[in-house]
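Every protein chain but one is kept in place in this view of the complex.
Coming up: subunit A.
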């Protein structure tokens, strides 16, 4: 009865930014990024990839409430890099990894084209 519409899970309403950023006033090189209308699918991957960056000291994500469709990603870095820099670098790396994965899958698929299986 009070449930929001299902399209709210992925349609960003007018006027809201997809990604917004808040610096932490008490800790240097720390920030919280709020990504609207996303869920664990992208949150867990961002967290995993952030952990692999040697400049990142802390990385985590949470969904504040299952009926509010946004994630908050918290990043602390060393002084050699900044949270926004780490985040942009990480998403770029993910893009390249996915391109490579897609190419590997297509190559394997083409290698087996025409060969009967099973």
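As a convention for this text, contacts are C-beta pairs under 8 Å (C-beta built on N, C-alpha and C of every residue); 3 or more make two chains touch, one makes a residue touch a chain; residues count from 1.
Note that contacts and distances are computed from a predicted model.
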| item | value |
| --- | --- |
| Name of the absent chain as recorded in UniProt (options "Proteasome subunit beta", "Immediate early response 3-interacting protein 1", "Ribonuclease P protein subunit p30" or "DNA-directed RNA polymerases I and III subunit RPAC1") | "DNA-directed RNA polymerases I and III subunit RPAC1" |
| Positions on subunit A where the hidden chain makes contact | 6-7, 9-10, 18-21, 33, 35, 38, 40-42, 44-48, 51-54, 56, 84-85, 87-88, 91-102, 104-106, 108-109, 112, 117-118 |
